[in-house]
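Of the protein chains in this complex, all but one are displayed in their positions.
Presenting chain A:
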Amino acid sequence: MNFDKIVKTAKKEYKSLYKSENPLILIGSATCGRSAGAALVKSVIQDELEKNNANAEIIEVGCIGLCYAEPIITIFKQGKPGIFYGNVTKKTAKEIIRSYIVEDDPLPEYALGTIGEGKIEGIPLFFDTEVLKPQVRRILRNCGIIDPKNINHYIANDGYSGFMDAIEMAPEEVIEKIKESGLRGRGGAGFPTWMKWQFCRDSGGETRYLICNADEGDPGAFMNRSLLESDPHSVLEGILIAGYVIGAKKAYIYCRAEYPLALDHLKHAIKQMREYGFLGENICGSGFNFDIEIKEGAGAFVCGEETALIASVEGKRGTPRTRPPFPTTSGLFGKPTVINNVETLASVALIMQKNPDKFAEFGTDSSKGTKTFSLVGEIERPGLIEVPLGTTLREVIFDIGGGIPGGKKFKAVQIGGPSGGCLPENFLDTPIDYDSMTMAGAIMGSGGLVIMDESTCMVEVSRYFLEFSQRESCGKCVPCRLGAKQMLDVLTDITEGKGKPEDVQLLKDLSEGIKMGSLCGLGQNTPNPVLTTLKYFENEYNAHINDDFCPALACKEFIAYRILTEECNGCRLCFKSCPVDAISGEKKQPHVIDQEKCIKCGTCIELCSGKYDAMECIPKIEMDEGK
């Protein structure tokens, strides 16, 4: 098929959506949208349209990033800008359809913003809102806007033009462009992408492979999931380009099985590519032969590490091996192999579609471009964002994320997943880029930002990460296997009130040993969360060890729940819900908790909070003194 013709048809199809007399309704249906009830909203909308004899085109799109406002719908009416509506419920969906589609009243009170030309009274411009203004949407440009299951939507928005240009060039020229852009790998280590490709080309041989690392094992990170669900072709185009450049005939996408929707969209997109002639023999008449195969991960975090990933694709246990030889010399089935992250590959497609300077116009000297981050945890507006590298943590957390909910105080941001660290308040003005993060003792990692407020105990969080890393250790290296277990035991002791003053030094010593003696990044980074919390929150360790006190009131051993006699009206909510019958009291009389029986499950306080607020959590030492 001729590419120009494809583009023409695709553009026509895409434009006709917006030119049609029938309104167009987009429903955010990525995993986040679905779990918030997108399917229900869709069926309500369909019913309501039918009831009112109204026609509209409905398209399921991906996630625009405002996960906190899901389900989100966007309505385009002929000649008007599109309107985003957030937190759509059964009730508001009906109202919006009746009011805007049927009667032409846009209900500004439900709208998040407008997109496209024109303005609607009472509704802000979507990209001018607090959340979006500081953001620069490059990688996410199509997310939540196009139909991820329709290749024409991607093509109509410049899709595959980067690849078409690339195959007109010599691979070296493409490498030069990627070099000019300054792109560094988005999977964690930040290695220059062009250099990895060059190494692979230089290692000779006939057969080479490309692997797209879509394992995204970092808990708290979902940038890759969202991109694959919302705009799979942008990653696939990057894979084509990279495959062409390194001289591969075959690429594998290693995607985790916990992402069923991403897998589904990928499979669908690959089928379309084949139909359009972007895969197979002699692609677009260029002489380039290429195919893509999906491999589902099977639930092992360590398989995100390059050599372990290769072992896994080969059908073996996913254990890392020593490097060198690096995969670019001897990788999959012993052949030179490039492994790139999902976002890296999407950036490649973007660089080739626009040009290197356009990519590099944002970012810092050593960290170019924009980067997506998942902003989660104790934050007002959790979701997926994209900002220029070099944006400060404060801008991200407070301007975009809206700060900490419930009037609580910010305590730390966990960045870089289990390999990263926890940074306290005085790092809020640190720019997020590869070097600044490393200097602060964390790492940029793949871009997961977990925000913690004063109710999170830093010792407990460290224990959590150690539990994660020791469970995920492949077991090959003794320091990683046993050292992490010992660190976990020490941390567990501290959170359970059995900590000893010498434990802090022991943790430091163990950290050093594990860092030095481990083969792969998992082991080498295992101590990081502990080291940063020891550095920035040593007082919390000491409080647990010396004062039997958990400053965050999080560790069960150090807290107690108490019913405030003056506030309690004897509603019985807590009484009925307590799993161990620790609560007693007469109807309409203040209740009491039997501290001996209470397992501190938290059910009663969750039920009472916000309703009567007759319950409080206090340090156990205070309770003991009070007795």
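Here, a contact is a pair of C-beta atoms (placed from the backbone, for glycine too) under 8 Å apart; a residue touches a chain by one contact, two chains touch by 3 or more; residues count from 1.
Just so it is clear, contacts and distances are computed from a predicted model.
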Chain left out of the displayed complex - its UniProt protein name, from "Phosphatase PAP2 family protein", "NADH dehydrogenase", "Phenylpropionate dioxygenase" or "ABC transporter substrate-binding protein": "NADH dehydrogenase"
Chain not shown: contacting residue from A:D147, A:E216 or A:E386: A:E216
Hidden partner chain, touching residue among A:K80, A:R225, A:K335 or A:R562: A:R225
Selected from A:L266, A:I400, A:V461 or A:I545 as touching the chain missing from the view: A:V461
From A:A300, A:L393 or A:I593, residue that would touch the chain that is not displayed: A:A300
Interface residues of chain A (partner: the chain not displayed): 31-32, 34-36, 67-68, 70, 216-222, 225-226, 257-260, 262, 295-301, 312-319, 333, 374-378, 382-384, 414, 417, 448, 450, 452, 456, 461, 464-465, 468, 474, 579, 601-603, 606-607
